[in-house]
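Of the protein chains in this complex, all but one are displayed in their positions.
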Amino acid sequence: MDNKIIVRVQEPDFDLNLEMEALKLKTKKAGAVVFFVGKVRDLEDDKLQYLEIESFEELAKRQIEEICDNAANTWDLEYILVKHRFGRLKLNDNIVLVITSSKHRENAYEASRHIMEYLKSNVPFWKKEVANNTENWVENS
Amino acid sequence: MDNKIIVRVQEPDFDLNLEMEALKLKTKKAGAVVFFVGKVRDLEDDKLQYLEIESFEELAKRQIEEICDNAANTWDLEYILVKHRFGRLKLNDNIVLVITSSKHRENAYEASRHIMEYLKSNVPFWKKEVANNTENWVENS
Amino acid sequence: MGKVRLKYFSRIREIIGKPSELIEIKSKNLQDLIEELQSMGEQYSVLKGENFAVYSAVDQNMVTDVKASIKGATEIAFFPPMTGG
Partner (left out) sequence: MGKVRLKYFSRIREIIGKPSELIEIKSKNLQDLIEELQSMGEQYSVLKGENFAVYSAVDQNMVTDVKASIKGATEIAFFPPMTGG
């Protein structure tokens, strides 16, 4: 895999400033950086107690690496990073970070959307919402 | 202007972690957050010494507020922030930050692209690249 | 065939009641394996995919052809539709 691609499936949170610093050390040619952050949002009616994210870690990492390779071959990108968390998360906690960086912003935006689209339904993570002491596995949206 | 819209034209840098914290205090309904960061990139052939950004501050703020209002009316967004810097910047320094947040990620992506598109040619900032002791006003790309 | 590590995730893990098990199997493909597992208990009928789609990964490669050989596999995972991101 390309050394401009970084993929992590992890329990700890990520730090946006540190990620930006790491990116800047790797590329001086990119003017555009798109960060997508998915975070735990509150439910419409219920009060979320917590979100539990289960993962098949090894396969998840492999599947994400594949989509990143694919994005690198499709768009002119200087840097791609995906960090996806698992475990028990509370309201507003970060879930996923996708960073794409390119000379021209269109590439960074399109690659980011593409990766997120794929993450939603092709990477082995499952989310369970716990609210009012009832559990609900999230269906795909 | 809507109180979920924040616009600044400023000399100081911005802090991604602090911006994320501020956003989380304002909205618990949004699961998707898109950050666009435009940064100073190196030139193809020359070695950039610095980039000087000139602005017509009052009009720039007003024009950005207008596009943010427009985006808020077009997409279902929970939060919009634009911080655009001016002054002398060096390689890899941040220039502009656009944050858009929504329940569904498509809205955040589309609003971000729309705001950036507009910023490029409708807001009174001008960039001058200084390299090899020659100055060059950047043309629109 | 020999011993294979079966892994179950999410709703399938909850229905089968365990995250994984090491068992001796006879089947040569996924379709036969799902049939074979029925004899171990009613809970394994979830693998037939009648209530929701069931995905499989053999040695950490997603497999869509249920007739593809699983000969020599050491790990077979079953899981419901993924909801990442």
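By written order: A, B and C. Residues from 1 in each chain.
As a working rule, contacts are C-beta pairs under 8 Å (C-beta built on N, C-alpha and C of every residue); 3 or more make two chains touch, one makes a residue touch a chain.
Quantities reported herein were computed from a predicted structural model and do not represent experimental measurements.
Asker: Please provide the labels of all shown chains that the missing chain touches.
Answerer: Listed by label, the shown chains it touches are B.
Asker: Who touches the missing chain here, B:Leu48, B:Ile80 or B:Val123?
Answerer: With B:Leu48, B:Ile80 or B:Val123 as choices, the missing chain is touched by B:Val123.
Asker: Pick from B:Arg8, B:Arg62 or B:His114: which residue touches the chain that isn't shown?
Answerer: B:Arg62
Asker: For the chain left off this view, which of B:Leu48, B:Ile95 or B:Ala111 is in contact with it?
Answerer: Considering all chains, including the one not shown, the answer is B:Ile95.
Asker: Can you list, in ascending order, the subunit B residues touching the missing chain?
Answerer: Subunit B touches the missing chain through residues 38, 54, 56, 58-60, 62-63, 84, 95-96, 116, 119-128, 137-140.
Criterion: only the chains that are shown with their structure count from here on.
Asker: Could you grab the centroid distance between subunit A and subunit B? Build each centroid from C-alpha atoms only and quote it in angstrom.
Answerer: Result: the chain centres lie 22 Å from each other.
Asker: How many angstrom lie between the centres of subunit A and subunit C, each centre taken as the mean Cα position?
Answerer: 27
Asker: Could you please state the distance in Å, as a whole number, between where the Cα atoms of subunit B are centred and where those of subunit C are centred?
Answerer: Comparing mean C-alpha positions, subunit C is 49 Å from subunit B.
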